[in-house]
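With one protein chain held back, the other chains of the complex are shown just where they sit.
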Amino acid sequence: MTAISENTAAAAEPRRASAFNPARVVLYALLALFCIYYLLPLYVMVVNSLKPLSEITAGGMMALPGDWTIAPWQSAWSSAQVGVEATGLRPYFVNSILMVVPAVALSTILGALNGYVLTKWPFRGASILFGLLLFGCFIPFQMVLIPMARMLGLMGLAGSVPGLIFVHLVYGIGFSTLYFRNYYAAFPTELVRAAQIDGAGFFTIFWRILLPSSGPIAVVCIIWQFTNIWNDFLFGASFSDFDSQPMTVALNNLVQSSTGVKEYNVHFAGAIMAALPTLLVYIVAGRFFVRGLMAGSVKG
Amino acid sequence: MGFLDINKATKAYGAVQVLHETNISVEEGEFLVLVGPSGCGKSTLLNMIAGLEDITTGEIAIRDRSMNGVKPADRNIAMVFQSYALYPNMTVKGNISFGMEMHGIAKAEREKRISQVADLLQITHLLDRKPGQLSGGQRQRVAMGRALVREPDVFLFDEPLSNLDAKLRVDMRTEIKKLHQKLGTTIVYVTHDQIEALTLSTRIAVMFGGYVQQLGTPKEIYDNPANMFVAGFMGSPSMNLFPAKVVSANGVPAAEVRLADGNAAMIPFASGRMNGNDGRDIILGIRPEAITDRDGADRNSDAVHIVDMPVEVTEPAGSDTFVVSQIGGKDVTGRFRADVAVNAGQRFPFAFNMEKAVAFDPQSEQRIA
Partner (left out) sequence: MPSSATATRPGLADRLRDALPKLVLSPTVAIVAIFVYGFIAFTLYLSFTDSRILPTFGWVGWQNYENLFRIRAWDTAVNNLIVFGVLYIVVCCALGLLLAILLDQRIRAEGFIRTIYLYPMALSFIVTGVAWKWFLDPGIGLEAVVRGWGFESFTFGWIKDSDMAIYTIVIAAVWQTSGFVMAMFLAGLRGIDSEMMKAAQIDGASTFALYRRIVIPQLRPAFMSAFVVLAHMAIKSYDLVIALTGGGPGTATELPATFMYSYTFTRNQMGIGAASAVIMLMTIAAIIVPYLWSELREKK
């Protein structure tokens, strides 16, 4: 959406004659005001994660730290009380990574293959199947919590990281298929036919012809899946044990724990830790992130 | 049995019959063009020959070997696509090499053939580029190179020139024709452009509505169209078709037509034509180049007849001037020499060369004579 920024704005283009234009000043002031609105919570989190608790409770939430400290970060990472044990968030951060990487990889690979079959090897009922797959993306997951809990038990995956990987894989396929299907739908079918005549088989065509051109959509898909799975709370809360909880669940436990003093600064440090991976992805590859969001809602 | 036999082949998608029973036998070295408007079934037929679409009933055989159920890759064919279908991630060399690689041809042999074909098509300097860096004409050459290098039994071309601009299209047309004459390969070529069909082919199959309307040499198709569709589709500007009635004038059959000013005119047929059809309503077909100014008429023809007609429009086209009048409510275009002084609104003598005229039945639209 960056490349298309020239056309419409032309209509509202101000006369370039005068350097000072009151309407423009108001415009920029408004935009700046909204920047503050969106940045405020982030500012609060960062600033308060770097000051001692006493400064916060004394009503200094908006102020810069008087006494800069990284103790809250250290505490949140390795010693804060999460649930029953004082382990800090570190083990849960590790859980999240162990969960996210395979779930993202598997759902992306399956999505790519599905998109390839649905667009380049269509069969009767392919579009109905796709519709059913798509609807599966939007169901309230409350609908599957009860049977999934039982199923994980039957499979011996209850309360484990592999169990969570499985759950995220199952409910991530819909979106990854959607991305690749829409992308491959625009990929010229004549190329596939040419490769067929050249003697390439099903997997060769995928590997040699489609996959080399799939970079952008793969990035979109990986970012989307990564963000969604990392940020998930419902499945994590429902299907994990104490030692397999993902970061979001652990953060919530840290913040909600009713024992002892509320260490707001530690909570904020923990919240930033939970936000950092997805935030980093957003900053590094924001363009792809937005594309994924749009494709996931407007369906490209 | 020919080299490529299409034997009672049909294609249906569910209840929709897209190709009706078709029989074509192509000899080795022939250049067969399938021509027709979009949706006529020509591309379907080509894809069936390629094996990209199944045959519903009937059979397609190459070198007496049935191709039904044989994978595209095992038919020993090569295809040039409309979009060229060059693999964007591979170099030109990679594109040309890919098919041989898939067929397990050794690297040394591949290199040899690539350099031969690149030489032939003058694309040697492009071998290391990606398709994205090539112009339309260069891509076209690479696509042909990819097909040639396979040394197939049959070449299939699917509207290969339709993405090129007008000038390049003419150049490439010539080049394809040269290539065919040089290599003597068997080609099946699909196009919607009747000029391409006429210039390139040794035989043409004109298709419409899932039927082969006529199969013949370019000359047969042009001079003796089997029906009104073929007459109207082949040739540009297209054949004039207008209603007439067969009457007898002094014992000779003639076409009675109604001119734009309401007057009737009688145009005698060439000798020996349309005898015994008196009173019959017909559609008369006559090509623009057979309607000329008086001095432009074919001197070898015994059947030139002059009719004075009101001129509606003149369209100077450089080498010729197209002059339009009306017969029986239909526009009739004549091809006059460029320097004839003729203006819209005036009455002018049109010379009809009735040796070139054909007649159709208005109901069946088939040719009578």
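Just so it is clear, A and B label the chains in written order, and each chain counts residues from 1 on its own.
The working rule: a contact is a pair of C-beta atoms (placed from the backbone, for glycine too) under 8 Å apart; a residue touches a chain by one contact, two chains touch by 3 or more.
Bear in mind that the values here come from a model prediction, so they are computed numbers and not experimental data.
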Field: Selected from A:71, A:105, A:158 or A:234 as touching the chain missing from the view
entry: A:234
Option from A:25, A:39, A:70 or A:84 whose C-beta touches the chain left out: A:39
Statement: Given B:28, B:74, B:128 or B:302, the correct residue touching the omitted chain is B:74
Query: Residues on chain A that touch the omitted chain in the whole complex?
result: 1-2, 4-5, 7-14, 27-28, 30-31, 34-35, 37-42, 44-45, 48, 56-57, 59-62, 110, 113-114, 116-118, 121, 123, 127, 129-136, 138-148, 150-151, 170-171, 173-174, 177, 185, 201-203, 227, 230-234, 237-238, 248, 251-252, 255-256, 264, 267-268, 270-272, 274-275, 278-279, 281-283, 286, 289-290, 293-294, 297-299
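Convention: only the chains that are shown with their structure count from here on.
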Message: Could you work out how far the Cα centre of chain A sits from that of chain B, in whole Å?
response: 57
Task: Sort out for me which residues of chain B touch chain A in the complex.
output: 50-52, 71-74, 77-79, 81-83, 85-89, 98-99, 102-103, 146, 150
Query: Touching chain B in the complex: which residues of chain A?
result: 188, 190-191, 193-200, 204, 208-209, 212-213
